[in-house]
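Report on one structure; see the data block that follows.
Moving on, here comes subunit A:
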Amino acid sequence: MAKDSIVTIYINEKEYKVKEGQTIMQAADSHGFKIPRLCYHPKLSIEGACRVCIVEVEGMKTYAASCACPVAEGMRIHTNTKELRRARRDIVELILDNHPKDCHTCERDGNCELQRLAYAMGIRHRHFEGERKHYEKDLSSESVIRDPDKCILCGRCVRICSEVQKVNALGYAHRGFKTVVMPAFNAPFSESVCSNCGQCINVCPTASFVEKNYTQELFEKLDNPDIIKIAQIAPSVRAAIGEAFGLPPGRAMHGELAASLRKLGFDYVFDTQFSADLTIMEEASEFLERLQGNGPLPMITSCSSAWMKYVEHFHPDFLPNISTCKSPMAMMGALTKTYFPGKIKKKPEEIFSVAIMCCTAKKYEAARPELMVDGIRSVDLVVTTREIAWMIKSAGIDLVNIKPQDFDAPLGISSGAGAIFGATGGVMEAAIRTAYELYTGETLLDIELASLRGFHGIKEAEIVIDGKPIRVAVAHGLGNAQELLAIAKKDPKRYHFIEVMGCPGGCIGGGGQPYATANSIPLDEECLAKRAEALYAIDREKTIRRSHDNPDIQRLYREYLGRPLGQLSHKLLHTHYGAKLPRGIIVGGGE
Partner candidate 1 sequence: MKTKQDEKMNLLEEYMQEMKKQPYAESQLIGILHKAQELYGYLPEDVMEAIAYGMNIPAARIWGVASFYHYFNLEPVGKYTLSLCLGTACYVKGAGKILDRMREYLNVDVGQTTEDRLFTLQEARCLGACGLAPVLMVNDRIYGKLTPDSTIELLDKLKKDAK
Partner candidate 2 sequence: MKNPLEIIKVKRAEAINRILGRGYFSTKRVYVGMATCEIAAGSADVMEIFQTAIKNGLVDVYLSQKGCAGRCNLEPTVEVIEEGKIPVKYGLVDAGRAHEIIERHLKKGEVIEEWVIQ
C-alpha cells in the first residue's frame, strides 16, 4: 500500500479526495471540518478514550473515534447528525457531571478546553448528576499542584510524561470510575521522579494540573516599602506573554514588561538575558578548559532546571559531564544579592529577588540549597509567565498599550546571544559564538547556526575551531535528551558539547507559558516557532550579538568578578549537583 495514494471518501454526502493512511480526523481537518475533540493531541499517541470525536461511518454498527479510525476508499462519514450531536453532548455532559462546579473560581476559567466544549455542545442543563469523585489535592511539589477532582482522564499528562518527557512520573492507578492519575504509590509529587517540567500543566485541558501559585505572596512583598524588589525576566517570557493578553504569538514584549513591572511595584527590573551572557562567558570558558583536558567531555549544559533534576534522578553517572555553571536565573539571583546591593549600598537581606520565568521547574531550582549564597537564597520567589500576566491584569495595567521602557542598569543590557537562550539550540549557538573567539581570538562571522535551530528532536553540528572539529548536539524535551544521552553513552567520543533543554521547543515551550488559546492546541509547533522567531528577531536587531561583547558584562568582570572561572565566579556562579533517589527510580529512565 503506497502511503501517498489518494482515496475518495464522503463526508456528509460530499466527495473528498484524501491521503490514504490518514485518520478520519486528519482528513476532515484538511477540508474545513473541525470535529470536536478532547483527549487527542497531535504530539501524543492516540488514546481514543474521551469519545468526543466520534463520527458515524456507514456500515459500522457503532460510532468510530475519528482520531483513531483510518480512512478507507469509499468510506461514507457523517460528522453532524442529530444522533451524533446528542451523543457527543451527552458524553461531554457525563464528563461535567463528574467534575467540580467551580468554574468561576477555577484557575482555568476562560481557558479550559472542557468549558469550551461544554459551551459549544450547547449543554445548558444537567440530566445525569450523581456521585462525584473527590480526592485530596497534592500540594507537595514546589512547582506543580495535582488536583484529581478536576481530572477528566484524557490521559494527555500521562502520555506527555511517558512519551515525550519519558519521565514516567504519572500513570493511571485503580480502574473504572475510581481511576486516578497519580505518581507511583500515590506518593506525594515531591517524592516522585517528577522533574517539575510542568508539561502536564501545558497539556491538561482542565485545571487538574496547575503551577504552585505565588501571586498573592508577591503582591504582599510588592506592598512592602522596606525592601528592595528586584525582578528578572527570562527570554521566553517576553516572547509569549502577549498570548495571555489576546495577542497572536510571536510579539516580543520586553519593553512593555519592564514598564508594567515597574508599575506593579518593582524597584528594579533586570534581564535574565544579561545573566545568560554571563553564563556564556563562564560556560564557554569552562568548555575550553575541558577541551584542553581539564574535565570530562562531552560537557553538558545545566541551564534547564527540569533537566538537572532529571539527570540527578535518572542519569547520575553523567553528573561529572554537567557544566558547573549555574543557570542564568541563579547567576542573576546571586548578583542581586552580592554585586548589586554593594552598588546601591544595601544589605543582601534588604533585597527581594524575584524571577519571572517561563518555567515551573525554576520554582524548585530557586529553593535548592545548592544555590544559596552566604546562607541566603539568591532568588526569593519564582513566578511563571502565566502568574505575572494575572498580576498585571489584576493590578489594572495595560500591558498591550503601555509605553515600552528599558531594563535597569547594571544588569539589564544583553547581547543577541542572551536572547536566543530561550529556544532550543540557542545556548549552544551563543556558546559557540563566544567560545570560537575566546579560543581563536578571531570573530566568528557566520553566527547564525541554522543546523541548531528548529524542532528536530536531536540536532547535531560540527564546527571547526582553529582547525579542530568540534562536534555538538542539541536535544529538547527530556525524552529526546534521554536518547541523546544513550548515544553519548554508547559512543563517548562522539560529542564535545551537548545542550539540553527540558521542554519541547526549549524554554519557549516551558511549563509556565500561557495556556493555548481557543483556536490553538497546547505546544502547537507553529506557535512555538513564532515564539522562537521573536527571540531570533531580537538577536538580529541587536548590534551586539556575542556575549563577550556585552559592555556591562565586561564591566562586571572588570569591576567585580575578575575573570571567568575566577575565584569569585566559582563562589557565585558555579555549583555541583548530586544524585537523588526518589521513590521508584529506575535506571536510565526506563528505555
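In this section, a contact is a pair of C-beta atoms (placed from the backbone, for glycine too) under 8 Å apart; a residue touches a chain by one contact, two chains touch by 3 or more; residues count from 1.
Selection rule, in plain terms: all candidates are chains of the complex that A comes from, given by their letters.
If you're wondering where the values come from, they're calculated on a predicted model, not measured in any experiment.
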Pick from 1 or 2, the complex member that touches subunit A: 1
Complex contacts: residues of subunit A adjacent to candidate 1: 162, 168-175, 182-186, 192-193, 583-588, 590
